[in-house]
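Of the protein chains in this complex, one is absent; all others appear in place.
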Amino acid sequence: MSKHFSTIAVMGNHEDQQALDSVRSLLEHLNSLGLTVAVSESLPTNALPGNTPQRTDDLLLDGADLLVAVGGDGTMLRAARHAALHGVPLLGINRGRLGFLADVSPEQMQESFEQILTGQFRKERRMLLRAEIYSGDAATADGLAMNDIVLKNRETGRMLEFQTIVDGQYVNTHGGDGFIAATPTGSTAYALSCGGPIVEPGMEAIVLAPICPHTLSDRPIVISSQTTIEVTLTQDDGTRGEVSADGKFVGELTAGERLNIVAAEQKVDLIHPQGYDYFGTLRSKLYWGRDTRNRNRRPID
Amino acid sequence: MSKHFSTIAVMGNHEDQQALDSVRSLLEHLNSLGLTVAVSESLPTNALPGNTPQRTDDLLLDGADLLVAVGGDGTMLRAARHAALHGVPLLGINRGRLGFLADVSPEQMQESFEQILTGQFRKERRMLLRAEIYSGDAATADGLAMNDIVLKNRETGRMLEFQTIVDGQYVNTHGGDGFIAATPTGSTAYALSCGGPIVEPGMEAIVLAPICPHTLSDRPIVISSQTTIEVTLTQDDGTRGEVSADGKFVGELTAGERLNIVAAEQKVDLIHPQGYDYFGTLRSKLYWGRDTRNRNRRPID
Amino acid sequence: MSKHFSTIAVMGNHEDQQALDSVRSLLEHLNSLGLTVAVSESLPTNALPGNTPQRTDDLLLDGADLLVAVGGDGTMLRAARHAALHGVPLLGINRGRLGFLADVSPEQMQESFEQILTGQFRKERRMLLRAEIYSGDAATADGLAMNDIVLKNRETGRMLEFQTIVDGQYVNTHGGDGFIAATPTGSTAYALSCGGPIVEPGMEAIVLAPICPHTLSDRPIVISSQTTIEVTLTQDDGTRGEVSADGKFVGELTAGERLNIVAAEQKVDLIHPQGYDYFGTLRSKLYWGRDTRNRNRRPID
Partner (left out) sequence: MSKHFSTIAVMGNHEDQQALDSVRSLLEHLNSLGLTVAVSESLPTNALPGNTPQRTDDLLLDGADLLVAVGGDGTMLRAARHAALHGVPLLGINRGRLGFLADVSPEQMQESFEQILTGQFRKERRMLLRAEIYSGDAATADGLAMNDIVLKNRETGRMLEFQTIVDGQYVNTHGGDGFIAATPTGSTAYALSCGGPIVEPGMEAIVLAPICPHTLSDRPIVISSQTTIEVTLTQDDGTRGEVSADGKFVGELTAGERLNIVAAEQKVDLIHPQGYDYFGTLRSKLYWGRDTRNRNRRPID
């Protein structure tokens, strides 16, 4: 049988026993199929089958043609950055609860895997965002995100004031808790909690969402992924912002510095089992169709 | 056994077979307890035990000391207006799904009823709103609502423009689809879909919520229930509004007329079984604590 | 001087004296430049310079290479449908107040026009939506919209229940006041009042926004403009919906019928004077940067 993938790299949430159990059972299955595997060093050796080769995350994807991540969407975000940087497709196995990104359940894992190896899968390309903090002309920090780049206030109890520029055009001066630039993938994460729209994952779009904006008409904007976004603080009173990429600290932003956000050159290919249904995942995770508030606004008389 | 209630009036949703079954089983139980019952004429006689006395809704509550409504929250709204006008407390039996107002399930019906008859219940007073449409000094239509008074556009595709005055003080000129004045009870109904807050049921408060307001800062306002609200249209181009009370048509509102909204003199006493938990109902109906979106904004590294 | 446009069609808001004054002054200017003009029959002849040729709107654009609309954004929406159907670019002259679409003020009219004739302008392509109502396989009504296609309840006090399908994939079953499909142009109109995002005008995107949705997690979705949207009612109780395109009635939607929404084949080219600034228009119309609520969340101690 010609297999679509032959060298499989595996990452997982090492703090979660259920994920570790799934990793072990996955590895046993992959071994039985005669596939070559490499496992992240961050997973405890005694949780793995004997003689499982382990590597640092930096080397994990060398020679791999598929990355499997086992855990929640947090594990998937980390895996996605590695997958994007190495151009390796990514499959996510969840911890028994449907994830936006990890959509194979442990129970379906074996069956899904066999289908995937015979080419029965759906490949879906997702964009990422790159953030760079500039002090003058020098980039002092950068980060890569599959969900979002977030600028927040580092101080308590004060608004952050900042301005946004899109492709050289001044957009707005904002006051509030901060600012999110989200990919379509990230539109269902933090940005959704801040009033942003859900954006179909295949769109080449970026959501710009202010966080708790002072001005009530300061609403989320959807722009093209071809755009360069620049954010600078407008206060000169020592207020500091904090930039993160998928929740990971990138650096501070102070007055005089500049945060640049663009679509990353790298993309990640998600591997879904057949029957993948984005809107089905939305329905499941947002409890659509199951709200039980009184639907009879007008009583029957 | 001294019983807290001896003459029981019963209403129900006559279009719902499950409600009719519950009514029959309820009546058999009430008969076995030797209670006097009267049943709404709107219920089909053949769905009731033999010799059940039936009356028009207008006479149903004469002499009754408890009204039991069987159905969804729509049935409860209708029953609540009758209960309020006659000063009779109201107990709601739902159709197997927790309601905001009908909180006794058919399964618990017998047990709850026996507890209630021995005084083991919680009485909770709820306010209602009264709407009156004035043409000059003459009230031309009025309505009573436990949830809300709603003004909406009667025309398609045009905004309704209207102004609100509270206790003689000009509040705002609004443009949009219309306007809701909701009781705390109604705060979890239509007003919640329009961005209004949840208001604890015991508060003496009215929520004023614009519907799809043109001005983004035109936000819901919570005012005292002691307040008189006046609404008038500000366009003189033939646009007509439509006023409803708990979804029931009250009348049209045209330029030159005035919609007055005040807390009704009447209140309704809801009878809850012991262990009633308002926030528990909210949690159940709003899926609190069960949203399954990715909670890991920051991946574990 | 070689002119970019030689035959100019003119429409205007015939109910607005200021618009009529601007039309007259525009026509005098166009005449003095030796351009050929044709004016909509809907404008009163006595408000025009003598011997101005007038035509029905259907014939107005035959042979024209530019359509000028004088009025508010409502006039522009009507003009845009004509412009799109005839493939003629559109320039908007407002009534002294910046419009999203009509961005030349009466004061700047002459100067802008001279620049535009010498090629100093910016052409911006905007997409439109087409709605079709199907009863079985037969389309019974259709409409074209630059802003939005809207489905609303025709009845009072009841929720509309409907389901949405996107490219054959089931999305959701919604309950509420209705549903908006908006172009990027329309994202700042009704959809914005319903919680939708602002979408950059050049994006090939459609905003699907529920109107006052019963389910609080039923949020706006942004999808590709290449998508076919199908909406059907899910109640079989006689509830009727009403479909409009840019606020103009298209037809009723009843159970068993289907509303189809797609990007129209036709597009419209807006002609802007140089210096056109979309975000500047947003800032002006949404009062960005001018909210005066207390910005000091933390007092100085």
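By letter and in written order, the chains are A, B and C; residue numbering begins at 1 in each of them.
We take it that a contact is a pair of C-beta atoms (placed from the backbone, for glycine too) under 8 Å apart; a residue touches a chain by one contact, two chains touch by 3 or more.
Just so it is clear, the model here is predicted, and its values are computed rather than measured.
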| item | value |
| --- | --- |
| Sole contact to the chain not displayed, among B:30, B:43, B:192 or B:231 | B:192 |
| Where the missing chain touches chain C, by residue | 13-15, 72-78, 97-101, 147, 188-190, 192, 216-217, 219, 244, 246-248, 284-287, 290-301 |
| Residues belonging to chain B that touch the chain removed from view | 156-159, 161, 166, 169-173, 175, 187, 192, 195-200, 202-203, 205, 207, 214-224, 277-280, 282-283, 286-291, 293, 295-298 |
| Residues in chain A touching the chain absent from view | 150, 152, 156-158, 176-177, 190, 192-194, 211-214, 216-217, 242, 244, 247-249, 286, 291 |
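By our rule, only the chains that are shown with their structure count from here on.
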| item | value |
| --- | --- |
| Turning angle required so that chain B lies on chain C, C-alpha fit (0 to 180°, nearest 5) | 180 |
| Distance between the centres, which are taken as Cα means, of chain B and chain A, whole angstrom | 43 |
| Intercentroid distance (Cα basis), chain C paired with chain B, Å | 39 |
| Residues within chain A bordering two or more other chains | 192, 216-217, 219, 286-287, 290-291, 293, 297-298 |
